[in-house]
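Excluded from the complex is one protein chain; the other protein chains are retained at their positions.
Take a look at subunit A:
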Amino acid sequence: MNRFIKVTGLLMLSCGILAGCGEDVSHETAEKEESVQTKASSTEKEVSTYKQFAIEQLDEFVMATEGFVEAVKAGDVEKAKELYAPARMYFERSEPIAESFGDLDPRIDARLADIQAEGQGEEEWSGYHKLEYGLWEEGTTEGYEETADQLLKDVKELRAKVETVEVTPDLMITGAVDLLNEVSTSKITGEEEIYSHTDLYDFKANVEGAEKIFEIFKEKLTAKDADLVKKLDENFTVLDDLLAKYEDGKGGYVSYEKLTQEDTKALSSAVDNLGEPLSQMAIVVE
């Protein structure tokens, strides 16, 4: 998961922060921003609908995180385990926006491997995945109270900052494809939730996040290419139906460890089949 690298890219596109960029990259960015600006007026409605969606998701995320943190601090391991994966789904759904904040995203969502890849030590590790480690690997919440408090603080900060994000059609289009790429590179391989194996929750949430963006653009897209819309509708349905096979009957999903190689192959190919036409959604700005 090259999340840190990607975050930088998104920041440049959405906030226009060019510091530290190579010359080529900033030229490219400027070009994109220009093309997006000229079309901005025509997609005003879509952009504000999406921002509203992200804010709602992050409102829910704050509440769900509050519940989760409470359970951790109360030392209720079972309850915390139960609340962990569903709470994360709000974050995963709105990831194109949530990860716009290069410092907050890793504080909330970094895996130990990400921290190490950044050349940092384990002591820098915080957030959901650290608590995941405590709950599933150590079977305890003891010693994790501070991490839990910090997590809630970070999540609230994220919610507050989201108001300042400049949402562009570019961010939405790139974000939809990125959500599926996240699924392809880390969720389908079980590398996101290495202790809890709740990868399918994140998988589902990422797909829902991409689908939301498609739904928002649907009207405009239909006017430009009705066949593309039909194809996307079909491919989202195929993937949703496939994922439904792994529901656990209690509103959640089975453990990633239950998936056979045939299962992951089928899921992966459904994501690829969806991703290819989804990348054509950019015709909406033409």
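We take it that a contact is a pair of C-beta atoms (placed from the backbone, for glycine too) under 8 Å apart; a residue touches a chain by one contact, two chains touch by 3 or more; residues count from 1.
The criterion applied here is as follows: contacts and distances are computed from a predicted model.
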item	value
Protein name, per the UniProt record, of whichever chain is missing from view ("ABC transporter ATP-binding protein", "Phosphate transport system permease protein", "Deferrochelatase" or "Cytochrome c")	"Deferrochelatase"
Option from A:64, A:80, A:135 or A:173 whose C-beta touches the chain left out	A:173
Candidates A:149, A:166, A:219 or A:276 - the one touching the absent chain	A:276
Interface residues of subunit A (partner: the chain not displayed)	31-32, 35, 170, 173-174, 225, 235, 265, 269, 272-273, 276-277, 279-280, 282-283, 285-286
